[in-house]
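With one protein chain removed, the remaining protein chains of the complex are shown where they sit.
This part shows subunit A:
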Amino acid sequence: MQDILSQYETVTENAVKEWFKVGLTSDFPENSGACIKYKTKQIAVYNFARTGKWYACQNLCPHKMEMVLSLGMIGDKEGVPKVACPMHKKNFSLEDGSNLAGEDLKIATYPVKIKDGNVYIGFSD
């Protein structure tokens, strides 16, 4: 199980080696999430239509190792964009992947780029 988790590591924008095209912006529901596949990874992509921002993170919830984060409800906590895991409602910041209740759980985040109506996620592998 640990193996599944270890393949997810936060990628910052300047570490991106490949901008991987995952679809049209219209393929992603507004103010909600959807999941994409990259090699063996599952990545949750969120379209914050209200702010025009996009975020991406691992689809795997580190709490019980379930592939579910893309199904969670999104929103903000005091301005920080977040996703609530559908399983036990643990909240994660989509800015830095930290657990918003201060628990020792963390998710990897990935940069998102929108160009000509296409959505790209940045990977370093």
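Simple rule for what comes next: a contact is a pair of C-beta atoms (placed from the backbone, for glycine too) under 8 Å apart; a residue touches a chain by one contact, two chains touch by 3 or more; residues count from 1.
Keep in mind that, in the parts below, contacts and distances are computed from a predicted model.
Chemist: Could you tell me which of "Penicillin-binding protein 1B", "L-serine dehydratase", "Nitrite reductase (NADH) large subunit" or "Transketolase" is the UniProt name of the chain missing from the displayed complex?
Modeler: "Nitrite reductase (NADH) large subunit"
Chemist: Mind pulling the subunit A residues that touch the left-out chain?
Modeler: Residues 1, 4, 22-23, 27-32, 34-37, 42, 45, 48, 50-51, 64-68, 71-79, 81-82, 84, 86-87, 89, 91, 103-104 of subunit A touch the chain absent from view.
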